[in-house]
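Quick one: the structure is below, and I'll ask about it shortly.
This part shows subunit A:
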Amino acid sequence: MSFHTKSKLCLLPSLGGILVFYLIPYIRVICYSLIKSQFKKNFVGLKNYKDVLSNEYFQLALKNTLLLILVAVPLIVVFALILSIILVTRTKWLHKTRFAFVMPMVLPAAGVITIWKMIFSSFDSALPIYTLFFWKNTGILIIILTAALSTIEKEVMEAAQLDGVNNFQKHRYLTIPLIFPSILFSLLLSIVNSFKIFRESYLYYGNNYPPDHSYTLQYYMNNHFLKLNYQKLSVGAILTSFIILIIIGLGLLIQRRFSSDD
Partner candidate 1 sequence: MKKHVSIITGLVFLLFMLACTIFSRTIHDSRLVKVTTTNVRPIDFTISFDLEDGTNIITSQKKLAIPIDIVHEGAVYLIRERERYNEVETYVELVYVELGQIEGEYVEVKQGLSGNDKIIIESNGQIETGQTVLVSSPN
Partner candidate 2 sequence: MINKKIKYFIITACIILLAIIFILPVFLTIMASFVDEEKINLILGSNTWENMISPAKLSLSSYDQLLFDFFPFYRLFWNSIIYSTLITFFALLVGFLAGFSFYYSKYRGKKVIYIIYILLMMMPLQVTILPNYIGLREMNLLNTPYAIILPLVFSPFGVVILRQYMSGLDVDIIEAARLETSSIIRILIKVVAPQIKVCISAVTLFIFVDSWSIVEQPLLLVKDQKLKTMTTLFSNTIDVGMDIILAASVIYLIPVLILYCNFSQHLEEGLALGRVSIHD
């Protein structure tokens, strides 16, 4: 067996697993979303989709999820950007604080949920979830952005300084365009993370239904999962995949346009 064949075979375990546990069942999911119920397998086309989309709970979930994406994601990227710029341009020892910012990223939220509940129990809004999102995801963004910032040539910055540009302008017109790909990536990553924050939200609100302001798409699907309501669940999964695909597609488009601008 030639080396090339052997190296092709290396993919087999992973591909096999992916097929069995991810891809082939995914096709099943698409099928489930198009039939009436598990017992009467008639093809009903997009009827399930219409039902779900017009369901008020789904709409509430969608609204909350999108709100999280549209509000929290830009905020966290801006926050991380400011922090990264400060950290990169200051003295060496301030670097060490990165340790503190990145720690929440690796810490399992389950361990600190109790304290979070104690602190935020009196707030009746989605604030605890937003703060959890910030706490957990700022770290990775700081790593990405500081890595990108440190690749900017020092001379370029100093040249701009000599030209009399003040700090804010310098950053706005110079730094940001230079690290735009990383910023885009950070946005994308934060959007993906905003879906993952569900785990913390679930731990925070326990097994009960969360209050209205925190009811996101994942809760919708989770509840149907518990009731084994395959149809609604499949529709929810497919719709969420769609949303993510659209977001990724948009991201890629923006990246294409940006790199063709050079």
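Here are a few things to note about the model shown:
By our rule, contacts are C-beta pairs under 8 Å (C-beta built on N, C-alpha and C of every residue); 3 or more make two chains touch, one makes a residue touch a chain; residues count from 1.
Candidate selection criterion: all candidates are chains of the complex that A comes from, given by their letters.
In this text the structure is predicted, and so the values were computed from the model without any measurement.
What touches subunit A in this complex, out of the candidates 1 or 2, is 2. Here subunit A touches candidate 2 in the complex through residues 3-4, 6-11, 13-18, 20-26, 28-29, 83, 86-87, 90, 94, 97-104, 106-116, 118, 121-122, 135, 138, 140, 143-144, 146-148, 151, 181-182, 185, 192, 195-196, 198-199, 202-203, 206-207, 217-218, 221-222, 225-226, 233-234, 236-237, 240-241, 244-245, 248, going by the rule given at the top.
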